[in-house]
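Before any comments, here is the structure.
Yeah, one chain of the complex is gone here, protein chain that is, but the others are all in their spots.
Letters A, B and C mark the chains as written, and numbering starts fresh at 1 in each.
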Amino acid sequence: MKRIGLLTSGGDCQALNATMRGVVKGLSSNLDELEVYGFDDGYKGLIYGNYRMLSSKDFSGILTQGGTILGTSRQPFKLMRVPDENGLDKVEAMTQTYHKLRLNCLVILGGNGSQKTANLLRQEGLNVLHLPKTIDNDIWGTDMTFGFQSAANIATEAIDCIHTTAASHGRVFIVEVMGHKVGWLTLHSGIAGGADIILIPEIPFDYKKIVEAIDKRSKAGKRFTILAVAEGAISKEDAKLSKKELKKKMEEKAGKYPSVSYEIADKLAKATGADIRITVPGHTQRGGSPCPYDRVLSTRIGSAAADLIMKEEYGYMVGIVNGRMKKVPLEECAGKLKMVSPSDPLIEEAKRIGISFGD
Amino acid sequence: MKRIGLLTSGGDCQALNATMRGVVKGLSSNLDELEVYGFDDGYKGLIYGNYRMLSSKDFSGILTQGGTILGTSRQPFKLMRVPDENGLDKVEAMTQTYHKLRLNCLVILGGNGSQKTANLLRQEGLNVLHLPKTIDNDIWGTDMTFGFQSAANIATEAIDCIHTTAASHGRVFIVEVMGHKVGWLTLHSGIAGGADIILIPEIPFDYKKIVEAIDKRSKAGKRFTILAVAEGAISKEDAKLSKKELKKKMEEKAGKYPSVSYEIADKLAKATGADIRITVPGHTQRGGSPCPYDRVLSTRIGSAAADLIMKEEYGYMVGIVNGRMKKVPLEECAGKLKMVSPSDPLIEEAKRIGISFGD
Amino acid sequence: MKRIGLLTSGGDCQALNATMRGVVKGLSSNLDELEVYGFDDGYKGLIYGNYRMLSSKDFSGILTQGGTILGTSRQPFKLMRVPDENGLDKVEAMTQTYHKLRLNCLVILGGNGSQKTANLLRQEGLNVLHLPKTIDNDIWGTDMTFGFQSAANIATEAIDCIHTTAASHGRVFIVEVMGHKVGWLTLHSGIAGGADIILIPEIPFDYKKIVEAIDKRSKAGKRFTILAVAEGAISKEDAKLSKKELKKKMEEKAGKYPSVSYEIADKLAKATGADIRITVPGHTQRGGSPCPYDRVLSTRIGSAAADLIMKEEYGYMVGIVNGRMKKVPLEECAGKLKMVSPSDPLIEEAKRIGISFGD
Partner (left out) sequence: MKRIGLLTSGGDCQALNATMRGVVKGLSSNLDELEVYGFDDGYKGLIYGNYRMLSSKDFSGILTQGGTILGTSRQPFKLMRVPDENGLDKVEAMTQTYHKLRLNCLVILGGNGSQKTANLLRQEGLNVLHLPKTIDNDIWGTDMTFGFQSAANIATEAIDCIHTTAASHGRVFIVEVMGHKVGWLTLHSGIAGGADIILIPEIPFDYKKIVEAIDKRSKAGKRFTILAVAEGAISKEDAKLSKKELKKKMEEKAGKYPSVSYEIADKLAKATGADIRITVPGHTQRGGSPCPYDRVLSTRIGSAAADLIMKEEYGYMVGIVNGRMKKVPLEECAGKLKMVSPSDPLIEEAKRIGISFGD
């Protein structure tokens, strides 16, 4: 008999349901008795004691279903130890809910922030497992996060669509790709979509280099240029600023440009005279049915989590390294970010075929 | 023996290639000799004499290919009779190219503006056929234009993706759909995507009504509300303005909001306190492979155009009315817009199932 | 207050759920009180009294969901008046369930066979509405059935995939498309997929003509030929047989060929020496999420059905004719089949661009 809690935290993504299905199928196929508690809207449900018992039926047919059957919310980590407006200590509250339900383990599907909170709960003595969910693929300790490939597919499809229209019209097009402060999603969808220029946060760009790359294409008789731009892309100029200066500058820009692509478009238009169009697929990148790749990954992660629970091994993130499931101690990975190295082989390979990174 | 000119004009869309393939297959299957001239980048190619001869091989394998193998450009109709910077009379120039190549017919794939130019060329004595291309479906005289259903699929997919993320987070989401000054694309993709509120230019909206609709959903326990908003949506207040006043107001807004969705989001956020997210699929709606529906429609239109050319019947748009191909005299349809009537059965049916139009 | 019964009968297809959602949203948006009874597995549930009450929540989120939340079964019409193994008169049983639940209306989603049963129940004095569901589009009295376009998309996608592989290898490929005894699905997906030869039941084929068409392509330097073959395609030879003779011949063939494509492949291989491959997408054509076109159609049909129920107008099929919803008296349409006319404009248009129908 096991009593398990499940919650999904942070920005939603594809394959959350597929992963939870993996956990529950992995446990219920091997246990005579299992009780599953699903917390509403991420850590909020744990804090305020909002949950419902789930049966295996709830996990039937959700392998292909986007979103999360539990709901999610962003829970700012830094507020964790700060009492809320009613004087409630949130960590205390979460611990109490956990103990009240006599859980054997709390399984947390979330990204970097949620992982930190998971680690904090571990430090409080709770049995936790963290399953690496994010379209950003920025979680340290795992080669891949679920959601990433599905999001890459959607971003790539957007670039594909832009490709045919760009080829018809002969313009410069920018497709802005999600990914927070890391460039994995832009890098993969940019290469997959055949983007000519890829701008990612880890490689600050130089406007002159972008203009050169556009000119080079024009001279080679190409009718159009497509830029895949990460939402966190940053110019060399801005990258040199101190954190404080940058913050101030970003606030000024926020009034002028809805996002970085608009600034880039503005400056490139001035520099080249080109007609520049922007496409922002936005939240669509988080939505829809998970792709088969993610469904396999999620099922594996869920199944491996079930295995750890059966063996009563807690305090880990369940990642994938070199094609195999790996338990990574939360104390080791929590708080670390997996960024694109400018010398990553993928960057090198992309540059070799002529893709410009604006550097 | 026939000598045919082909051009694609205006914003590109899906199934341009499929349509041209239909024309050329329809002719080459029935003629021993056929010469096809493809003009580069729409009317520009006709004006400046940029063209190339195409063989049947050029039309092989393009049924599923997005964009246009000819390139396109927007040619402002009003400039047609105004000499360009070199003193060139464009209509004169087009007529000359036509005669120089001794064309039997010029086949023009384009939207409303291109149709007007086609009619003008007809008045100049050229043999023309116009094939109704646009994702907006706003061409008078045909029930359907090619490109529309493919674009509706993409816009719907965007709403689908937003649906799963909205359901997970519990927010208000706006998906901005293309369509210029008409609401067909938003109406169809809004219904297909299960949008709760649909705002189209033909039904000016009232902010109070939108807020009511959102509140009603909240009270019914729904976690989220999705708005499908046409890029040309307009408030009742703005709709009452004179053309001049409106133009001035729009210019003011342009500095503040990238598009109408941003204004609506801003006002709704103030009115409801909700966390409102905007997604603008933008030009992706014009791109990618045509859907099977469009491929059938395009093939039919192309084949029907070939039939008219064989019979030497010129001066028509080739449309579809009640499931059958119909030749519509250009003098009858040119300059007319097919808008959504607020009393269209589709509106009525949508309202009956609880969709709000904000009116 | 209304009490409504819902059932889905016959082969499943896409948009069954979308249609039921339309009915229920249309009613619940306009009625203070509504009771919805869903019968399990088609008429079976009505006969044996297996049903459950459904709330509006059951219809939430099912717009995009394939299959049917109620289950379905094929109920052979001819057995209707024959008592079952327990002596049960099925029509009597259905009538009793209807009256026991004091239904105001029974809404039946089904194809031709189910429509006949619906009409029979109407004759027994029940209030029924029939909503035309089938991927075959063979229901008389409506221009379009829901499910058809979604199935056409899947069949077309299969032909698309075969196209790239056929082009690489230089072979003859057959894609077998569903559709029972009618050719609509094969005709539309064949045209959309760019098939070179299309064989449908309504136009019996001649092997010699097919071989000629393949040879013609070879001589024109084409590396491959693709045939879209309806599962009900029939040779001229077989079409001349009496019903009895044909039945006998089909039984003989059944032992030798899993389906008509295998026979055609066998004979063409012998006649041409070509390497012929067969693809049978089969039941995948009924599955998956409904396409946006079908979702709009289904929503309209569902909404129109709700309107009829509000007005207490019963005994109709709800169809679409020339773009508008139309109520068609069941006594008028039941038992009639909508076949492809060999002189249908679509056939003519397809032939004009060089597609062979083997006739």
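FYI, contacts are C-beta pairs under 8 Å (C-beta built on N, C-alpha and C of every residue); 3 or more make two chains touch, one makes a residue touch a chain.
Computed from a prediction, not measured in an experiment: that's the story for all the values here.
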item: Displayed partners of the chain not shown (whole complex); value: A, C
item: Residue touching the undisplayed chain, where the options are C:Val91, C:Val280 or C:Val296; value: C:Val280
item: Residue in contact with the excluded chain [from C:Gly5, C:Gly67 or C:Gly183]; value: C:Gly67
item: Contacting the left-out chain in the complete assembly, out of A:Ile47, A:Ile69, A:Ala167 or A:Leu330; value: A:Ala167
item: Given A:Val229, A:Met317, A:Leu330 or A:Ala350, the one touching the chain that is not displayed; value: A:Ala350
item: Where the missing chain touches chain C, by residue; value: 8, 12, 14, 16, 41, 65-68, 71-73, 154, 157-158, 160-165, 167-170, 173, 223, 258, 262, 277-288
item: Touch list for chain A against the chain that is not drawn; value: 22, 25-26, 28-30, 61, 63-64, 143, 149, 152-153, 156, 160, 163, 167, 188-189, 191-194, 291-293, 295-296, 299-300, 302-304, 306-307, 322-325, 345-346, 349-350, 352-354
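One rule holds in what follows: only the chains that are shown with their structure count from here on.
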item: Relative to chain B, chain with the most remote C-alpha centre; value: A
item: Classification of the chain B:chain C interface as same or different, half of numbers criterion; value: same
item: Interchain centroid distance [CA atoms averaged], chain A/chain B, Å; value: 35
item: Centre distance in Å when chain A and chain C are each reduced to the mean of their C-alpha atoms; value: 42
item: Separation of chain B from chain C, taking each centre as the mean of its C-alpha atoms, in whole Å; value: 31
item: Residues within chain A bordering two or more other chains; value: none
